[in-house]
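My questions will all concern the structure given below.
Let's look at chain A:
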Amino acid sequence: MAAVLVSTTVNGDAVEYSCAPRESLLDVLRNRLGLTGSKEGCGTGDCGACSVIVDGRLVCACLMLGAEMDGRTVETVEGLADGATLHPLQTKFLEHAALQCGVCTPGFLMASKALLARNANPTEEEIRFALAGNLCRCTGYDKIVRAVSAAAAELAHPAKSGTGKKTGGKKAAGGKATGKKKG
Partner candidate 1 sequence: MSIEAATIRELFRKLVERYPRLESRLRDGIAVSVNGDIFRDDWNQAIPEGAEVFLLPRINGG
Partner candidate 2 sequence: MAFDTQYTNQEFKVVGKRVLRPDGIDKVTGRARYGADMNAPGQLVGRILRSPHAHAKIRAIDTSKAEKLKGVKAVVTAADLPDLTRGDMGMYDTLENCMARGRALYDGHAVAAVAAIDADIARKALKLIKVDYEILPHVTDVDEAMKPGAPIVQPRIRTVGVNPAPTKPSNISQVSEFGHGDLDAGFAEADVIVEKSYKTEQTHQGYIEPHACLASVGPDGQAELWVTTQGPYMQRNTCAALLGLEVAKLRVTASEIGGGFGGKTHVWMEPVALALSRKANRPVKLVLTREEVFRGTGPTCSTSMDIKIGARRDGTITAAQAVLRYQDGAFPNIWGMLGAMTAWACYDLKNVKATAYDVLVNRPKVAAYRAPSAPMAAFGVESTMDLVAAEIGMDPVELRIKNAAKEGTRASYGPTYGPIGIGPTLEAAKNHPHMKAPLGANQGRGMACGFWFNFGGQTCVDLNIGQDGTVNLAVGTVDVGGARASLSMIAAEELGIPYEKVKCIVADTASLGHNDTTEGSRGTFSSGMATVFAARDAVRVLRERAAKTWDIPVDRVEWRDGKAHAFGDEHGNLAPLSLEELAAKAARTGGPIAGHNEIVADGAGVSFATHICDIEVDPETGKSRILRYTVIQDAGKAIHPDYVEGQFQGAAAQGIGWALNEEYIYGADGRLQNPGFLDYRIAVCSDLPMLDTQILEIPNPNHPYGIRGVGETSIVPPLAAIANAMSNAAGVRMTHTPMSPPRVLKAIREAHGA
């Protein structure tokens, strides 16, 4: 099978690669472009660990072909931060401890980015349904939902002093029992 030559834009950079016609976008990103931030949890479109944004649409990179990317724009987790400045979603995921093992995190970040692009102020329910295609086995999703809400708020009203972790805030109940209310 002849290789296909593809010119595309990945995270703002013009990129050229050749790939086999059957090769998935995920394999191209990970194996040819060295962008291993997108993960393969299933390869069948069921887990969302490979979520990337193509021409503004959230897709499973394992279900698209590398050959289809000619002339398109691909965004992956590696392009989320602006240089050393993290995207508010990244900051809020860290502050809210929305990751444990972190293997699902790149997918959740991209899916959340796509969500906030079309709905700047989602409710808890809207967040839960928008992220239902992304599996996380570690967190029980509670802290992920909180992080996405907080990032939405941050994007709407950026805090003046940056988004550094507050350790004296209401959640800093260091060493005390924490009874949290239903969110």
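As a selection rule, all candidates are chains of the complex that A comes from, given by their letters.
Annotations
Keep this in mind: a residue touches a chain if its C-beta (ideal position, glycine included) is under 8 Å from a C-beta of that chain, and two chains touch if they have at least 3 such contacts; residues count from 1.
Remember, predicted model here, so these are calculated numbers, not experimental data.
Applying the touch definition to chain A and the options 1 or 2 in this complex singles out candidate 2.
By the touch rule above, chain A contacts candidate 2 in their complex via residues 20, 22, 27, 30, 35-44, 46-47, 49, 76-78, 80-81, 86, 90, 93-97, 99-106, 109, 124-125, 127-129, 131-145, 165, 167, 171-183.
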